[in-house]
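Of the protein chains in this complex, one is absent; all others appear in place.
Now for subunit A:
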Amino acid sequence: MSTANVADTRENPTPAKHKAGIAATILRAPKWLLALILPLATLAVWQFVTVSGTVAPWTLPTPGSVVAAAFELLEDGDLGKHIGISTQRVLLGFAFGSLLGLALGALVGLSKLADAFLGLSISALRAVPSLAWVPLLVLWMKMGEDSKVTLVIIGAFFPVFTTVALALRHVDAHLIEAARSFGLKGLKLLRTVQLPAVVPSIFSGLRLALAQAWLFLVAAELLGASMGLGFLLTDSQNNGRLDRLIMTIVLLAVFGKITDALLSIAERWAIKRWT
């Protein structure tokens, strides 16, 4: 009898647990399914209000016409060019910016001397709003690729620089001391203790940098470009092509999310490997 009682109390959840049960039940569904509910609902409402005429087509085009706009541009070969050039600018700027951030962040994080010389100047540069650079870059480098990639470099640089410098300064002093007691110093110490310790921080810095890179890309292309997704935004605005405008926004969301997801996979691996 007593054993049956024990089993009973274990199997019957308490009333309090029952109340929390709704959220728990919903959460049992696959995550991707839950995440898709809001976008699909938005799409449905959008479709409904535009097709039923509640909202005028010149205020908001139908989802179908946005898709049609995409195919139309795709057939011209223009969309591919815009996407290609934007992706190239983002990736180039992101690569150079984060490498530069890594190098200078390591320098400032490891060397008090470098911090004393560079710390203030870099944080002052960081305080300059992104758009303020555009006119200067356009004057110096004209409208070519350099000015856009440079702006993306600026955007990608700071998040990596800041996280790496900060993380290096906070590496467990005990670990460093133990390694030093075994005779490790300089580059060997950096490679053995400090760099591995900040790998997870580097990846979170890179994710921030990537988001910044897209932001700065659009800023650069909005203000002075003849190609790219940012140019497509201003061009569509000038021509009143709402369908293309919305399509571009959706594309930016999709590409931003895809690149971030790739980095987050790398980040998860890094956290597992290096902590």
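One rule holds for everything that comes next: a residue touches a chain if its C-beta (ideal position, glycine included) is under 8 Å from a C-beta of that chain, and two chains touch if they have at least 3 such contacts; residues count from 1.
The definition used in the following text is that contacts and distances are computed from a predicted model.
K.L.:
Looking at what's absent rather than what's present, what does UniProt name the missing chain, "ABC transporter", "NADH-quinone oxidoreductase subunit F", "Fe-S cluster assembly protein SufB" or "ATP-binding cassette domain-containing protein"?
P.N.:
Its record in UniProt gives the absent chain the protein name "ABC transporter".
K.L.:
Quick one: say which of A:Leu137, A:Val193 or A:Leu263 touches the chain that got left out.
P.N.:
A:Val193
K.L.:
Of A:Leu118, A:Leu166, A:Ala179 or A:Ile249, which one is in contact with the hidden chain?
P.N.:
In the full complex, the listed residue that touches the missing chain is A:Ala179.
K.L.:
To test your reading of the contact rule: which positions on subunit A touch the chain that is missing from view?
P.N.:
Output for subunit A: 174-175, 177-183, 185, 192-193, 196, 199, 273-275.
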